[in-house]
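Below are the structure tokens for one structure; questions will follow.
Just one protein chain is left out here, and the rest sit where they should.
Chains: A, B and C, in written order; residue numbering restarts at 1 for each.
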Amino acid sequence: MINLSVEIAGIKFKNPVMVASGCYGFGREFSNFYDLNLLGAIMVKGLTLEPRIGNPPPRIAETPAGMLNSVGLQNPGVEGFIKNELPWLKQYDVPVIANINGHSYEEFAEITDRLAGVSGISALEVNISCPNVKNGGMFFGTDPVMAGEVVKRVRAKTDLPLIVKLSPNVTDIAEIAKAVEAAGADAVSLINTVLAMAIDIKTRRPALSNVVGGLSGPAVKPLAVRMVWQVAQAVSVPIIGMGGIAKAEDAIEFFLAGANAVAIGAANLSNPMVAVEVIDGLKMWLEQEKIEDIQHLVGGVII
Amino acid sequence: MINLSVEIAGIKFKNPVMVASGCYGFGREFSNFYDLNLLGAIMVKGLTLEPRIGNPPPRIAETPAGMLNSVGLQNPGVEGFIKNELPWLKQYDVPVIANINGHSYEEFAEITDRLAGVSGISALEVNISCPNVKNGGMFFGTDPVMAGEVVKRVRAKTDLPLIVKLSPNVTDIAEIAKAVEAAGADAVSLINTVLAMAIDIKTRRPALSNVVGGLSGPAVKPLAVRMVWQVAQAVSVPIIGMGGIAKAEDAIEFFLAGANAVAIGAANLSNPMVAVEVIDGLKMWLEQEKIEDIQHLVGGVII
Amino acid sequence: MVQMLKVKILENKQVLPDFFRMVLAAPMVAKEAVPGQFLMINTSDTLDPFLKRPISVNRIDQEKGTISLIYQIVGKGTRLLTKKNAGEEIQIIGPLGKGFCWSEQDKTIVLVGGGCGIAPLVALAEALVQTGKEVFVLLGSQCKEKLLGEDEFKELGCTVMVATDDGSYGRRGFVTELLDELSQKKRIDQVYCCGPLPMTKAVVQITKKAFIPCQISLEERMGCGIGACIGCVTKVRREDGTIDYKKVCHDGPVFTSSEVVFDD
Partner (left out) sequence: MVQMLKVKILENKQVLPDFFRMVLAAPMVAKEAVPGQFLMINTSDTLDPFLKRPISVNRIDQEKGTISLIYQIVGKGTRLLTKKNAGEEIQIIGPLGKGFCWSEQDKTIVLVGGGCGIAPLVALAEALVQTGKEVFVLLGSQCKEKLLGEDEFKELGCTVMVATDDGSYGRRGFVTELLDELSQKKRIDQVYCCGPLPMTKAVVQITKKAFIPCQISLEERMGCGIGACIGCVTKVRREDGTIDYKKVCHDGPVFTSSEVVFDD
């Protein structure tokens, strides 16, 4: 028997394969394709205090082996989530991780406050790295002091496990990881999308109405693996690795680099079955390699 | 008649399509495929003061729509270049740009000194962004003060036009661009490779012997276009844009984003004819769009 | 139910200089699909292109269990599609989105189509004719050579009128002029429109002025096609007058024209 279960920040996950925020809505669409109970966890679409309508279209552009998005955090707001989405999600036996976003320290604190007592939420993913909203978002994630301060404010409001989501758009991601660990993060997740741009040469306009957007998908995998490996050397909190995972082999790279769990983002959009395929593929590979526990793989890269 | 010629830092280029350092050796290999006189310029393999044998293999790994390399600046040294490579290159009527590298400010100054009087070199490309050598390399390119200092030291040693090559592995590339402009750069080139990693899950070892390496090729194009666009807002020196160009349409994106010229790197490896194809494609596109001068395209993205 | 399937390609043939028809053996999809719905199509087994491509259902044959698509060659993905051979399998998701709807009472129907937007109107025309409605089809095209579907509509028993930009066939001018005239001559119960945005906007204006209910099928760049990424939105006016974004893939691609807010 292969053991796929992992414990991160005190939460038990039946397997280490999660679905990344913003690439899975609130799960409803994927319930047509498979039983959501198969998942390790669901990281829901980024939430803000108030509902947001997001950026104008076009919001999506395809790039070589990847995609840009500038959805701009369209979401029903934390209240809408609690009222209309969470009850539906609760029918499943899957940890729900709420991805939270703020324009200011106060807003981060307030949204945390609002979620703190709510049943059905297993952890918060503190998004200090969204490149798609002006004022805030990624801003907090590019400076260790600000990043730490966000975590402290959130920490003060809840006992829920805190997963802090890091931005790849920095010179030294290990330094940010250390700062959020010191400020009380229970885990880190990385990477968020890479700030990028594409231009439609026919119209001579940016491919996205927001001009710039976030690059994700297989194209960014080598960058993400490098950052996971660097962060794994720098912190002792668990790491949820993501960025370009589209098959089991990709996930294994992240485990070897030091991730304790992985999340799949953009690949859910190109292949709605991908999460199940990765879980199955992981199991098969571990059996074949006679590795009894997925944890034996973590950080196992031979340097 | 379409005008493809550009002037950058006082040098006339017959067209704005260059070949990027490290992806073209010293040109010999490509002379089997086409007349090098067709090129805008040749940026030769990175040079160091002393010959270097580089990193052990494997030095190359393929990634989705891209590749990693950790050649580690294998090169014959500045003297070897002047003696064995430059005379051969001089038979062509193409500007040769020497890509220079150092471990210290002193080394940068010394290599410049050695190249300053040599005929047949049109400009220096100061590489403060190579991710593939320990101590130095990218290090200088991630801090505006150090980046500026390198440029000052080099500037003091030569009147040759200085093109400073920027690293994408930074939080704020515009800030670095401004610092090197202030220090005397005549132009900037960007992007160098993105620090990245891949793991061979069969051997559980890094795909590169050097553990990490530089990601380039189409995968990084959206990141490169974004950075060129940001730098174009920040500085007034000309920009040589590169990162993932594999066809004329890609080059046009860079011009629209603000590049005055472009360079092609990794695509030379997958398609030795790519530079000629891009030049021809550019001409055809300009004709079709009735644009008489390539310069009319520069920075033409409609925001 | 929406499904991801590997289905067999029965036919993949050029029908016009820029257009191919692909016929798929997909009984489950054929059973459920409604005109106006679409499929997400995998154009490659590699990572380039990365995303699937949305293509509308062109004909639905429940008996044979087949779905026909008409696609225009515009870029990388559609070019790769042309390389597929009959007999090969292709991965699809579908049927997706909200299709056209119609009511018993409507008698006289006008379909307005342009470019590749004509493709989904064929399935619609077939369904409308079967329910006994009188169907006028107004088709716009750059020139005769690029005109899609005329014969099919005629075979179904529709009255077809054509406008071409260069006058090489039918009326020289815009298809919307045909609509304008027809709406003055005939009592029209419902207009359905699918085509380039400028055409759609003009049709919406004409029908609005003439108080004719109108359904429009929209295109937007898609990530997933299933409603998960909120990438493919179009601007709508909520009942309270405020602005919102709705997903073209999930809430559309067919919208009531009055609901949609066009910018500019």
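Just so we're on the same page, a contact is a pair of C-beta atoms (placed from the backbone, for glycine too) under 8 Å apart; a residue touches a chain by one contact, two chains touch by 3 or more.
All values reported here derive from a predicted model rather than from experimental measurement.
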Quick check: which displayed chains does the absent chain contact? A, B, C
Which residue from B:N32, B:S119, B:S236 or B:Q288 sits in contact with the chain not drawn here? B:N32
Among C:D48, C:E220 or C:D251, which one is in touch with the chain left out? C:D48
Logged for chain C, residues touching the omitted partner chain are 44, 46-49, 76, 80
Could you pull out which residues of chain A are in touch with the chain that's been left out? 64-65
What residue numbers in chain B mark contact with the hidden partner chain? 22-25, 28-30, 32-33, 45, 53-54, 56-67, 69, 71, 74, 217-218, 246, 266, 268-273
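Going forward, only the chains that are shown with their structure count from here on.
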Among line, ring, star, complete and other, which one matches the pattern of chain touches? complete
Going by C-alpha centroids, which chain is farthest from chain C? Tell me that one. B
Chain centres from averaged Cα atoms put chain A and chain C apart, in whole Å, by 36
Rounded to the nearest Å, the gap between Cα centres of chain A and chain B is 34
Starting from the mean Cα coordinates of chain B and chain C, work out the distance between those two points in Å. 47
Contacts with 2+ other chains: residues of chain B: 64-65
Residues of chain C that touch at least two other chains are 47-48
